[in-house]
Structure formats: structure tokens, C-alpha cells
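Input: one structure, supplied below.
All protein chains but one are shown in place.
Moving on to chain A:
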């Protein structure tokens, strides 16, 4: 239930902000890489000593890569959902940790970008 509320809140937040504030800058995957390195890599970097990577390896059992940076199925909305709602042991991240623009950058970094294939590790 809370997840659905959050999706609705996220969906509503973007147009409202765009209508009343200056246009949001285009999400920047390079900045998103820095967000990933600071906030996500301690759990999601390659290697089974990273608990997020180990958990996803057990969850997907080879059907998907355990490292988020190797996934090709993530979208900015999925990234936003897990960052803001958390999952299992992963607590949500507040806006004072990852701001909404940084979250958009992170979403751009972790989403497939066909024009930039191979640019990401």
C-alpha cells in the first residue's frame, strides 16, 4: 500500500515542480555515476562481500546480474521507488542524502541508454 502511495506521490511531484519552478535540468548519467559511487556502491559494488550484491545474486539466481550497474531492465521510476521506499534491510534514503535531482541523475545512470552502450561498466 505504501509503495503504491509513493508511486502516486512521485508521479505527481514531477509535473507540479515543473509547472511552478524553473524547468528541471536534464538528468545527467555522469552525475548519477557519482551518486552511485557515494551512496549505492558500499552495498551494490561487484563482489559478494557487498550485501546488496549478495542479496540480489541469491534473489535472481543467475536470471539477472547481481550488480545494479550491469542490469539492463532498470528504469528511473524503479530506481526512485527502491531509493525512496527501501526494500528488505535497505532503509530508504532521504532527500537530504539523495536529492530529487540527484535521484533523477541516478535513474539516468542505471537505466539502459542504447546510444551509450558500453559507456557504463
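To be clear about the criterion, a residue touches a chain if its C-beta (ideal position, glycine included) is under 8 Å from a C-beta of that chain, and two chains touch if they have at least 3 such contacts; residues count from 1.
Methods note: contacts and distances are computed from a predicted model.
Within the choices "Lipoprotein", "Methylamine utilization protein MauD", "Amino acid/amide ABC transporter membrane protein 1, HAAT family" or "FAD-binding protein", the name that UniProt assigns to the complex's undisplayed chain is "FAD-binding protein".
Even with one chain removed from view, chain A keeps its contact list with that chain: residues 2, 5-6, 9-10, 13, 38, 42-43, 49-52, 54-55, 57-59, 84, 86, 88-89, 91-97.
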